[in-house]
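This is the structure, below, for whatever I ask next.
One protein chain is absent from this view; the other protein chains keep their places.
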């Protein structure tokens, strides 16, 4: 980059940083309040919104309530099961399909790809209703199956991966076939590793979306043992007896953190993946 | 072969679970609304199972609200996923029974009640309580929780403007007190969030309190277009104009009251416990009865829920009745009241053995009790149109309160839309 | 083109990125109007030097001055009167060929308001200036034979066409200094040869000082007036292609130039005498010294003799032929000297005539003492006298300017 004048450049950079810091502060304001709330007793939460924390005891108490008034650990476990199994199955369905769309000229390929693109634009709430009725008649509500099944087809994953696979050199695939690789081996040993950033990007999207989803669990889950974390949030929050904000925020922190950690871990791959996928 | 397998599995299960071969415990699936009610449902079930080791209470995930719960029951009826015992919100009871009865999904509680001795029934449940669980004269449900709206006030704020809590017994008094508080500039005067409530409870309170009815007895005509409705809409507008009442929803109103920035808050008696915790002694607060516009004659809609038996299995039905007897009994009610602030639905709860002493020491908790005499059923619209009617009504109420339509015009359109939606086929 | 070409005086130029040193104390004078090639292996710092000259990077130390003594340090790239052709061409993909070529002029000749997308068309003069720019673009395009491509986008062009557009964009500025960063490396071989000639012709015609970065010695040898041979952040030698090839100052220079690479034989100097693999060479050291040396001889200067056939100059060593590599007009002989290194001998013309060897043939290998070059262990050139001919590296004409 052109950097002709060092001191002027420093000044520009400091200015830009200042602007970014301000925007970041505004964006992070709710998180700050969340953290502060968990450090205060119910009586202080509303009268002194940004007051200083009242000591460690209250933090422990709020987290304790978050884990004891509801089976928070169970919710987290449910969330983890749904998110990981779903991600695994989505990839298991999408990767071969994307590979086929990218490299195999089978009849109906264009139709399939057209449908995938069209499905990208279908809000999930539309097909949800018949799926709910079907699950209900099949007696499959209130189960991991019900939480996972409707999302097995991910047009987003297929689309992203197909764009990536298309760029994979045909020569390498042909060379591998000559070397005696089976199609599955080619897929698993050559193609999938080349798409790792894209898979990471999709994983972040999928995990975020399904960990945080409230709409679908609210409809299909009826027993507390099957509740996912956002549904668990509702146990703290309702208008009838008033809300326990300390425990709610403790629960919120516990709920929000795992996805953030995953994002932090996958972040570089995630951004690389986005860059690789058809955004040029 | 499959039989053999079943036999084996059953044997292993029994060995693993029961140890010595006892009679298999009956598991009841029980569902309630409002996740926060877990606070008293859990200890209630625990206490029950201690005395009834042969019955296991399994709570299904609570519905987010009475409305949501009602939807779940209706969906459950279609898909065959109903709990064994359900606590229905009062305003949905009518419609629930109307839907479930033809499908044979519900058993009238009266059948069980009839088998108990008359003296026992009389000692435990008042006529008025029982009436809350009746649909078309038949005892389908047994009231479990009950609440009526009461007035919460911030004593410190009242003192600072030289007002007395006695003044709060009439709307005029409330308005003038609230006016003084907001004029002092440190806090808002009052909140009566009739238009932003999750349901039409506070709105019905105004009508019933003025001696009116939402609809006639056989639900064929909307009847709140009379003086009761007129006084209700006029009052709502007056609260805004005269006291500068802020527009808050329920959560926000509680937050503001708890922070000491709101003089008077009218809401459910069930909130008394959390209110006390959230205020945490920062200021003194008190409760007083809902102001009676027409003394003696008016009523108040009863919030809360009533237990309904939905299982078709005879053994489960017997277990369910045992459980409901306990939950609506004095011990059960003691747990419920202390966990919330609800009014007890059992007559014996106020005996000194249970809550008598507690009530003496905590007068704020008794306000609602004083209102038992005027507790009326919370009217539910026919045909499942309740939520939709309320969604439309609250828009009009907002317009009235904000002065976008005159109270008279507003009332006319309320009556019109209610008639249209409540009486359309469905 | 009327503008005077630019010369540059570079002194002590250094560039570090953290712990990595890319350029170390580089001195260089660029003569106005010359075609100067920066040649070296990748990572030698030649591209960094070019980027510093363009103003994309600031040097860590050292000075760059124009011939009139003005410093270029801290001057914005656009104020340096420099044009550059990039390896990737760096054409603006969203602009037509016409607009790509016009871009430098639009930025220079139009005011801020005039060049704004919609506003510009409304302003007085705006249209007039655009017209002038367009005719300049057409002139340049005609010169480069791309007039028919002006409406296209870069995405629709072939490699050679893109190359011409990139040159056009640089030319239209009439810059005083032309920088080219491996501009031919993304073209195919035939096109590369063709463009090589075109660029040289153009440069000669316009007389614009040109600094051309490449790692391809053929390009450097055929195009440059002078070559700067760079290695490891230093200029190892600066000179005309001939000087650099025939008179390397350092063994690395000798090794870098020429294909196949120069042969290196071990030797010793004692006093003024030079021995190689047990034989005395008919050369005399200018300065007496005692040390091992490296003796470098280009394959074409090697001789070979088989059973009396072929030429040979004493002394000679016996060797075994390992492989023959005939390339039509010449043949490369790979042989291993007994108890010595592997060498390559290039045979051509008369030497090749009637020359045939079985595999594993025993041959005598020798070389013209005039052609050998002596380097000490550190790689520095040593001077010697071959017979009565002085072959010490002479202070060559092109060095001093």
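As written, the chain order gives the labels A, B and C, with residue 1 at the start of each chain.
By our rule, contacts are C-beta pairs under 8 Å (C-beta built on N, C-alpha and C of every residue); 3 or more make two chains touch, one makes a residue touch a chain.
Basically, contacts and distances are computed from a predicted model.
Comparing "Acyl-CoA dehydrogenase", "Multiple sugar transport system permease protein", "Nitrogen regulatory protein P-II" or "Phosphoribosylformylglycinamidine synthase subunit PurS" against the UniProt entry of the hidden chain yields the protein name "Multiple sugar transport system permease protein". The shown chains contacted by the absent chain are A, B, C, with contact judged over the whole complex. Touch with the chain that is not drawn comes from one residue among C:8, C:23, C:83 or C:251, which is C:83.
Interface note for the absent chain: among B:219, B:234 or B:252, the touching residue is B:252. Shown as candidates are A:87, A:146 or A:259; the residue that touches the absent chain is A:259. Against the chain not displayed here, subunit C makes contact via residues 51, 54-56, 76-78, 82-84, 86-88, 90-95, 103-104, 107-108, 112, 115-117, 153-155, 169. By the touch definition given at the top, subunit B reaches the unshown chain through residues 67, 71, 74-75, 77-78, 99, 188, 195-196, 198, 246-249, 251-252, 255-256, 259, 261-262, 384-385, 387-388, 391-392, 394-395, 398-399, 402, 426. Those residues of subunit A that touch the chain absent from the view are 1-2, 13, 16-17, 19-20, 23-24, 27-31, 33-34, 37, 46, 49-50, 92-94, 96-97, 99-101, 103-109, 112, 115-123, 125-131, 149-153, 155, 158, 183, 187, 208, 211-212, 214-215, 219, 229-230, 233-234, 237, 243, 245, 248-249, 251-252, 255-256, 259-260, 263-264, 267-268, 270-271, 274-275, 279-280.
Just so it is clear, only the chains that are shown with their structure count from here on.
Looking at contacts between chains, the pair that accounts for the most C-beta pairs is A-B. Averaging Cα atoms per chain gives one point for each, and the point farthest from that of subunit B is the centre of C.
For the pair subunit B and subunit C, the distance between C-alpha centroids works out to 90 Å.
Distance between subunit A and subunit C, defined via averaged C-alpha coordinates, is recorded as 54 Å.
In the complex of the two chains, the subunit A residues touching subunit B come out as 41-47, 69-70, 133, 136-137, 139, 141-142, 218, 221-224, 226-227, 231, 234-244.
By the touch rule above, subunit B contacts subunit A in their complex via residues 31, 33-39, 58-62, 64-65, 72, 75, 78-81, 198, 250-251, 254-256, 258-260, 268, 270-271, 273-275, 277-282, 340-341.
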